[in-house]
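For this depiction, one protein chain was excluded, whereas all remaining protein chains were kept in their positions.
Per-chain numbering from 1; labels A and B assigned in written order.
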Amino acid sequence: MSVPLSLTLKIWRQPSSEQPGGFVTYEMKGISSALSFLEMLDTLNEQLLAKGEDPIAFESDCREGICGACGLVINGVAHGPWPGCTTCQLHMRAFRSGETIFVEPFRARGFPVVKDLVVDRSALDRTVQQGGYVSVNTGSAPPANAVCVSKQQAEQAFDAAACIGCGACVAACKNASAMLFVGAKVTHLASLPQGHPERKTRVRAMLVQADKEGFGACTNTRECQAVCPKRIDVSVIARLNGEALKSIK
Amino acid sequence: MQVFRLFRPLATSVGQKCVMAASGLLLVLFVLGHLAGNLGVFSGRDVFNGYAALLHSVPKLLWVVRITLVVAFVLHVVVSIRLSIQNRKARGGQAYARRAWQTTSLASRTMLWAGLVLLAFLVFHLCHLTWGWVYPEHARLIDAEGRPDVYAQVVLGFQNVWVVVFYMLAQVALFMHLSHGFSSAGHTLGLNSVGSRVLRVGGVVLSGGIFALYTSIPLAVQLGVLLP
Partner (left out) sequence: MKLNAKIPPGPLKDKWDHYCANTRLVSPKNKQKYRVLVVGSGLAGASAAASLAELGFAVSCFCLQDSPRRAHSIAAQGGINAAKNYCNDGDNVYRLFYDTIKGGDFRSREANVYRLAQLSLPIIDHCVAQGIPFARDYGGMLDNRSFGGALVSRTFYARGQTGQQLLLGAYGALSRQIGQGRVDMYTNCEMQDLIVVDGQARGIVVRNLLTGDVDAHTGHAVVLATGGYAPVFYLSTNGLGCNVTASYRAYQRGADFANPCFTQIHPTCIPVSGEGQSKLTLMSESLRNDGRVWVPKEKGVTRQPGSIPQGERDYYLERRYPRYGNLAPRDIASRAAKQVCDEGRGVGDSGRGVYLDFADAIASFGRKTISSRYGNLFEMYERITGEDPYHTPMRIYPAAHYTMGGLWVDYELMSTVPGLFVLGEANFSDHGANRLGASALMQALSDGYFVLPATIGNYLTDLPADDNVQDAPQVKQTRQDVCERLQWISQVGGKRSPTWFHKKLGEIMWNFCGMSRQEKGLKQALSDLSALQEEFWKDVYVPHETGFNPTLDKACRVADFLQFAQIICLDALHREESCGAHFRSEFQTEQGEAARQDAAFSHVALWRFQQDQTAKRYTEELVFEEAQPTERSYK
């Protein structure tokens, strides 16, 4: 069932954030359409290693769309052409033989390039560290069923909590805004009674940090939602804004 | 300093967006009100000039409105330019070689440019109709009842094709600006319960209506429906 593909890859290579980068062209032949996109790059890397060349740096870990480590901009779309799908889950069936594929890193000021296609996304972690949690010490929790959470609330919270922290939203946004990411966390916790006590401080602290990290403002262009592998809805951004407004009072 | 602490949320990008949305919506209100007034031109010289005279007969109110508008406008423009610069910076030095937009509309990507066209238009528009510097001869006209003949001023002005073209261009810019701006403001102000689809469609319909009605005036003059 798998078909061999011939492809021209134009891959961004950059030795480090201080040095300039550029595209390098690679011709690939006989690539099985059953491979995933990253396995195709693995294959290319094995070929490069065999020639004694420096393999292409890119990130991945789980390779099943949940850890958020992977992320490439493929033909101008973060995570590539399949909607609701991470780069690691994209399979070569999505491409036709003879096609030219551009591969670039997630670009944003908040995501400096480490090498080639690897970028530093620690800014997202630092944003969470400012308040993307419930402050509960181990041992202090009440019995689990002591607080009711309606099914609807739980579902809403889950929809937002599904974010894998990949940063595709930032990469795709014309303003490199991280509001889908921040909005997802704020919505997740604001939807649950457990998140209420810190509602105001959380949203403010996370917003201040996101600004500090150099992410842009959201102008509601919704590109983030289109590339988000977990299909997080932009309504979380509206929710975030609402929470921010309420926090002034 | 206490005051600053209160306004600290406004210092965040979301706070600034709220300022833009609020000022933008205020400007939308003006655009709607202004439109309603302008449509009076179809009711004839008498009604239209009467309306204009009425406005000027309550100078206190007029100035309150004007000052509010100016403040909103200045805030809107200053903050929008500031944020646009910030947003551009946030993108980082290296642009994508390829960019295939999935949902982002042209309108949403060109808000600043549409805004700047509007700014240029407003300067011209004020010179034209408020201060009467473009056609000083039109601005001096007086109607039969001794009121400034705003009707003639408008209709005579739109005899010039280039003026009309510029007005139309500005209306296109306004349409683009509002077709995104309206729903955007809703989102910015946290209206997530309305449903973003309703907000978006509503925004496009509203701005389409504004476009159609505003352009009807210069078009009517050019087509000879409105005569001097």
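Keep this in mind: a residue touches a chain if its C-beta (ideal position, glycine included) is under 8 Å from a C-beta of that chain, and two chains touch if they have at least 3 such contacts.
Worth saying up front: this structure is predicted, and the values here are computed from it rather than measured.
K.L.:
Considering the entire complex, write down the shown chains that touch the omitted one.
P.N.:
If we consider the entire complex, the absent chain touches A.
K.L.:
Under the stated touch rule, tell me which residues of chain A contact the chain that is not displayed.
P.N.:
Interface with the chain not displayed, on the chain A side: 1-2, 32, 34-36, 38-40, 42-43, 46, 49-50, 52, 54-55, 57, 59-69, 82, 85, 89, 91, 93, 114-115, 118, 120-122, 124-125, 128-145, 147-151, 154-155, 157-158, 161-162, 164-165, 188-189, 192, 194-195.
Keep in mind that, in the parts below, only the chains that are shown with their structure count from here on.
K.L.:
Give the list of chain B residues in touch with chain A in this complex.
P.N.:
Chain B residues touching chain A: 6, 8-9, 12-18, 83, 86-105, 108-109, 111, 180, 183-184, 186-192, 195-196.
K.L.:
In their complex, what parts of chain A are in touch with chain B?
P.N.:
10, 12, 21, 23, 73, 75-77, 83, 102, 104, 107-111, 172, 174-177, 179, 204, 207-208, 210-211, 214-223, 225-227, 233-248
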